[in-house]
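Selected chains only, in their assembly positions.
Labels run A and B following the written order; every chain starts at residue 1.
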């Protein structure tokens, strides 16, 4: 069914793009001088099967991350990972806030293997993993200040899910003054259509959705 | 075409909802003790025809707002409007940040009629209009602190667009610790399908999407 919905969506995206371009949306934000890679929630609960949070498409998404991580490391550019995990769900106060009232946050226990970054694309020494509590990698974390302090002006965003943490991170990235680029082949979700419609909305308004090869090519051809 | 895409989307939403419910998503967050109404960007540039930002469906959306505003005013509950407007686009620094590099922010001049709230649903004395610069009503505004100071624990969100300012406001509302409720008939957009897929994502993860009548009924039946 996913193919069928994607085909229907492509048709509507065509008409919508025409409207957007006639009105001045879908502009290209482009690259700045210094990009960082922001890998959203590529932890086992999302990348491995049989979890409440498991996502589709890892056969393509994991290799895309391997290529991107290699390219950023080769240039010495900043790489930041996020995961989502909670210390306390039941208590006088919870770090989940209200989110467990909408999603199964209670299975994301801090310190458990489920919330560790997938070892196939594990962080190397010196690469920071931010444990966030909300959908956005920026909201309630020191990320924006860290990136500004490092002179970063462009954030390349990957990971899962398109319909929550990736999208919300893109919205915050541009709001916080960073050029935002999303790598099409490196973004996933767990439901049919959600990658397509969220990347469509992101590309129209919040960041440039680019193919993996274009991103790798930019990194290869430039010094930073 | 909008009907056709909405029909295709309804089919995929059905399958997706089954997956979500099996996994513990799409939970109901429900009402707290004190709601506020947050009216997103119901200014002329969005509610009237022939603007770059013009949205569809105002024949239904404006009356839905009239009913909601009456209900909140009848109970003396807080009402906050937002609009989006810019002082300076070309200059050493712009309050648009980078957003004009994706969308036609340059037509949203501060002080122009385009960014004034539609007079059909105009704010009354004592109702605050926040001029925001980003998609979210919370990002870069004092909104969260204002609501907490007023004892608000629930935010009822309406307005435009589903694919940007309404959605991003919902994401931030729950992240900032407020129960989030979106009124289905009071949300619009300018492209086909975008109301449907964004309300679907919101209802799965960020806030309860409820019919207008259910919201009005809750307000009528309770004291605050």
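Operating definition for what follows: contacts are C-beta pairs under 8 Å (C-beta built on N, C-alpha and C of every residue); 3 or more make two chains touch, one makes a residue touch a chain.
Computed from a prediction, not measured in an experiment: that's the story for all the values here.
What's in place is 2 chains of the same protein, and the file's complete complex has 4 copies in all.
FYI, only the chains that are shown with their structure count from here on.
The touching residues of chain A, when paired with chain B in their complex, are 1, 4-5, 8-9, 11-12, 15-16, 19-20, 23-30, 52-53, 97-99, 101-104, 107, 134-136, 139-140, 163-164, 168, 171-172, 174-175, 177-179, 190-194, 197-198, 201, 204-207.
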